[in-house]
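One chain of protein is taken out of this complex; the other chains stay put.
We call the chains A, B, C, D and E, going by the order they appear; numbering starts again at 1 in every chain.
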Amino acid sequence: MAVPTTLPAYLIEDAVTRALAEDLGRAGDITSAATIPADKAAEAAIVARQPGIVAGMMLARRAFALVDPAARLEVLVADGDAVHAGAVLGRVHGPARAILAGERVALNFVGHLSGIASATAAFVQAVSGTGARITCTRKTTPGLRALEKHAVRCGGGSNHRFGLDDAVLIKDNHIAVAGGVAPAIEKARAAVGHLVKVEVEVDDLDQLREALTAGPDAVLLDNMSLAELRDAVGIVAGRAATEASGGVTIGNVRAIAETGVDFISSGWITHSAPALDVGLDITA
Amino acid sequence: MAVPTTLPAYLIEDAVTRALAEDLGRAGDITSAATIPADKAAEAAIVARQPGIVAGMMLARRAFALVDPAARLEVLVADGDAVHAGAVLGRVHGPARAILAGERVALNFVGHLSGIASATAAFVQAVSGTGARITCTRKTTPGLRALEKHAVRCGGGSNHRFGLDDAVLIKDNHIAVAGGVAPAIEKARAAVGHLVKVEVEVDDLDQLREALTAGPDAVLLDNMSLAELRDAVGIVAGRAATEASGGVTIGNVRAIAETGVDFISSGWITHSAPALDVGLDITA
Amino acid sequence: MAVPTTLPAYLIEDAVTRALAEDLGRAGDITSAATIPADKAAEAAIVARQPGIVAGMMLARRAFALVDPAARLEVLVADGDAVHAGAVLGRVHGPARAILAGERVALNFVGHLSGIASATAAFVQAVSGTGARITCTRKTTPGLRALEKHAVRCGGGSNHRFGLDDAVLIKDNHIAVAGGVAPAIEKARAAVGHLVKVEVEVDDLDQLREALTAGPDAVLLDNMSLAELRDAVGIVAGRAATEASGGVTIGNVRAIAETGVDFISSGWITHSAPALDVGLDITA
Amino acid sequence: MAVPTTLPAYLIEDAVTRALAEDLGRAGDITSAATIPADKAAEAAIVARQPGIVAGMMLARRAFALVDPAARLEVLVADGDAVHAGAVLGRVHGPARAILAGERVALNFVGHLSGIASATAAFVQAVSGTGARITCTRKTTPGLRALEKHAVRCGGGSNHRFGLDDAVLIKDNHIAVAGGVAPAIEKARAAVGHLVKVEVEVDDLDQLREALTAGPDAVLLDNMSLAELRDAVGIVAGRAATEASGGVTIGNVRAIAETGVDFISSGWITHSAPALDVGLDITA
Amino acid sequence: MAVPTTLPAYLIEDAVTRALAEDLGRAGDITSAATIPADKAAEAAIVARQPGIVAGMMLARRAFALVDPAARLEVLVADGDAVHAGAVLGRVHGPARAILAGERVALNFVGHLSGIASATAAFVQAVSGTGARITCTRKTTPGLRALEKHAVRCGGGSNHRFGLDDAVLIKDNHIAVAGGVAPAIEKARAAVGHLVKVEVEVDDLDQLREALTAGPDAVLLDNMSLAELRDAVGIVAGRAATEASGGVTIGNVRAIAETGVDFISSGWITHSAPALDVGLDITA
Partner (left out) sequence: MAVPTTLPAYLIEDAVTRALAEDLGRAGDITSAATIPADKAAEAAIVARQPGIVAGMMLARRAFALVDPAARLEVLVADGDAVHAGAVLGRVHGPARAILAGERVALNFVGHLSGIASATAAFVQAVSGTGARITCTRKTTPGLRALEKHAVRCGGGSNHRFGLDDAVLIKDNHIAVAGGVAPAIEKARAAVGHLVKVEVEVDDLDQLREALTAGPDAVLLDNMSLAELRDAVGIVAGRAATEASGGVTIGNVRAIAETGVDFISSGWITHSAPALDVGLDITA
């Protein structure tokens, strides 16, 4: 399935440059410089060691190119593709030194982002046919949010807010200070532009009913039981998007989806998904 | 246990600034700005929701301060401390807007790094009494390596190379091109300064014996069986540090340690450790 | 009127640092260094030379502080305040050298942003009582968008999209490729998260009717006559936010507002508003 | 007329990169990504909607290239050229997504800088034949000074100081502290290198006469009447460059020029010139 | 003697931050972290090990503060002061770890810049009483030009151009293309603003005479014999500043000065001056 979005090039450039600086440090790959002649060429394959969903190949390609423009990665899969164990994700040709110097940065990006994409895809698969969509949160690895949100899209998930600035999400503290759910929603609406949505987090059905009187775009049903979620969906009756959150696991996500909620959000898919095992094999 | 190292302040500044930029974006916390008066004060506690080892509190403190110097986090635990579920890790006082705006960045750092520290500590605990030390790899999250290496130290682990430039690690590709293990080691020694160590990766005992003739500082015993590891330790006989790697899990790490190796390296503790669950509770 | 949002501190820091670097260059204020002793103190007032709406005072304060922490600007008006000619916006105390070195950067920020706030306020005033809100566009000065959007808010205006990434705005080119208004809206809805709004630009009433079948959050009525706008508002009938754009001037904005549209967008208020005349008077 | 200077490439790179980051944000052009296939090609023309002087085309070209190297802008006019309404300034070919994603940044640069060039050119035209030159000030948009000074040159104007560090400009505060005009000039001369010019601002003819005794390179005649300016020019008698400033408008600039001053400086041409209306038309 | 200029604070911040990053790297001072408790305090003196002129103390102060705000350097000499061997330049108090971590960066700045100041002062001293001034060139250490130009001022020297952009210096290649000295000067005058000086390099007296017809602000007399220099000064007769360059050494600089030239430029004082020997002694 084609992923309907792209990562801006400047984000790729920035992320790869930083990662290379971190790995090459102050003297570069001293092992390869000492043992491998500058003019030695090589070829290598980036290989998935386990099945999963691929994300981040453009970062791998850029990593090799930034080490040495002569090191070119031919990407063989699209971000968002499902691959089996042993699949060749790309082939890199060029100076052996550059391939070895770029290897770890390239694999770290692909492994980390494919891990997130794969975890997302597992949740998406689990709710298949229910109409519910899996969405991420702001619980992301510091500095990598835009990349991780891209990985969530690669896994078939949907993106929640990118930051505190692009949508309103009213929580209990805001409600307490604002003097109730409805006043909080009204204050937010008055403050933000007409292209900013307003979501409100509610803890129980009474609060939900009160919130709906102010017409939020979405309601976040936090830590509700399946029964409460079902009731909440009935109460909302299509007047707002419904989002379930709290304690979502691969084990309970389908049951949550079957309550009829529109979205199920998980912090786990970004902050705790294990990396996908990918490696680089020298082939020539 | 006191962690014997510190993170340079400029790394903290850079990481926190980037994470805040990512979260505050182009308009800051629009929800709080709309619903909470600028002069409303608050207090909150950062609380561990599960037991683990803490890492990254100085990043949390800096996060609040960079949002607003008036928001001050009093840190109540030291990085490296073991905490129980419910433990209060710190208390933040200041403008309510700043506390809410800094919350997610602060928690993302503490959750991510404490997750790594806790995973490391579990491995360290598993090998307790054997003399083996747990060490990390370069399989880290791009852009966060120095922070993650700090977290490994907080968990009682030891750090492997920080990058390609601060130690030599000779692998099969280098050996193949250099014309053997011994020539590779000699070339490396000649190229690097007297304060750079040389480690060589070997796949079997014959290669190990050959490597030892060139006097490496350390040997990486890759993907060997427990029996091979035991034999390897005997062959090395203290002439080099021994490091086991490949397929290390919490289930087999003690058995590996009991072979007598000095170091056991794990990529999992940095690339796949789940975040520690930490939250922020408004207390006033 | 309190402005319901704030500028993130890191944006202020970045903007002021760059502006100072641009002005102080490679040797700082060589005139003051040559003619004024380092220990000479002074006081000065930032004064509005014409009436208007103030914006950007926190940038002025930071400018003096970054030249020399001993130069402190006491801000006497809030961003968003209306001031008369001669009003003192703030008073700065400190080393004379620092006051003179920071003067131009401070005034350039306040003059530029107050110009935008004042222009916005003139439009807001012109539509007073109609229910229409004035909103900005992406036609901003390169590198200053977040600051200029803040100035629009200071003038009582509302913010449109901050960038291409935080809301969908479907235009004729998208419609042509997507195969019609409705398919374009549906594709966009499927691609973006539940907290992203979808607006569609329409050129005539037929296209408007077709667009409404796909349920956009907002419709941009581009370059329509007053009669068309009135009809469009009737057709929409509250099912979407309505935004008029194209050729908006201080002379016709009220007539446009009286058609009943919800929002009127103007690029002029950000790309062409003249600066507000502000100066610095040494007072001691 | 060929513009006798160029903008350093690193300034272009920096300005465009920042502007793109500001507009593409964290997810890029989500509308185009959702509605336009990645392999859809397009062509477009950048068109002047009103007559004026062009400036900034190299920034537009770089904007498209940084979004996607496959998007190439062929520039058809030189910076500094006068164009009529409807003139095609350049043609861009490449992926439709990249053209739409780069459009606004490209136009914002060209519109802003051409606005300044056009305003400058209007002043230059007004003084045609008098021998007076139009010059800018340090009243520029924060962060864009070097670009705006280039635009002034494109409009036929001359550049004043780029910052506080590249020339001495002695004002009343410096004079007061230094103990007079002559001592101030002498202190400045002694402090700066032999390639730094010294200008002094004078408010009346007596101060002018005193200043001339110390041999400044230029005198700034601030807010003088036409009669005073004429007298001042006579008094200076070619011993220094003469610059008139204060309250310069398109209405009075010729009269000022006819007093015989060498330079007339205007802050308005950089801080308040309206943008030139330029647009992008998809042509295929 | 008071140095009549200052270094902009942002240049200090940038230079020190980079130098610390370079030295503290990815894990900080691992030796001190391992051997010295975090709460151990210390005092130390920065001491000149040889006589010279001090420059760069504010960089040393900032270095300690950026390692740890608790480490405060009290500066006891002013930049530009002459000191004897053994002189205490400053005293630093604070955490022992921070003092040791900041030591090398602080000393590297003071040693490098004081070396330049001292070399400059030696040349200045050598020409004492002649009326000639010593000036630097653009032959500076890459990335440190503004700091090194400050050091030249500390040594009593005068600054030449800071870059290619702040003054015109016409050399033989420009003359050849422009069609002669006079046309080159005229083209330059027409292109630059009224606060930019024009210097022209001449190789012999004929070229000098031709150059003077176009009225340059300064003439650079390149690689001329003492006799030629004397003649050149006579020919110029005060119509332009005269600058001698080429092969200037401490041995011949006075003879050059006695030819009557106004300025003598030396690249050696910035690109080859040996560092001043400064050290840090722990005193408590």
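The rule is short, and it goes like this: a residue touches a chain if its C-beta (ideal position, glycine included) is under 8 Å from a C-beta of that chain, and two chains touch if they have at least 3 such contacts.
This is a predicted model, so every value here is computed, not measured.
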Sort through E:V47, E:V105, E:L195 or E:A211 and give me the one touching the missing partner chain. E:V105
Among the options B:H112, B:K171, B:K187 or B:H271, the absent chain makes contact with B:K187
Of B:D166, B:E201 or B:D222, the one touching the omitted chain in the full complex: B:D166
Contacting the left-out chain: of B:A41, B:A241 or B:I282, that is B:A241
Chain not shown, touching residues in chain D: 4-11, 145-146, 149-150, 159, 162-163
Using the document's contact rule, name the residues of chain A that touch the chain not shown here. 17, 20-21, 24-28, 30, 33-34, 38, 66-68, 97
Since one chain isn't shown, list which residues of chain B touch it in the complete complex. 4-5, 133, 135, 158-162, 165-167, 169, 187, 190-197, 199, 217-218, 241, 243, 262-263
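Going forward, only the chains that are shown with their structure count from here on.
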Determine, using the mean of C-alpha atoms as each chain's centre, which chain is farthest from chain A. E
What is the chain whose Cα centroid lies farthest from the Cα centroid of chain D? B
Is the contact between copies chain D and chain E built from the same residues on both sides or from different ones, judged by whether over half of the numbers are shared? same
Between chain A and chain E, the Cα-mean centres are separated in Å by 51
So the centre of each chain is just the mean of its C-alpha atoms; given that, what is the distance between chain C and chain D in Å? 22
Chain A, residues touching no fewer than two other chains: 4-5, 22, 25-26, 145-146, 159, 162-163, 165-166, 169, 187, 190-192, 196
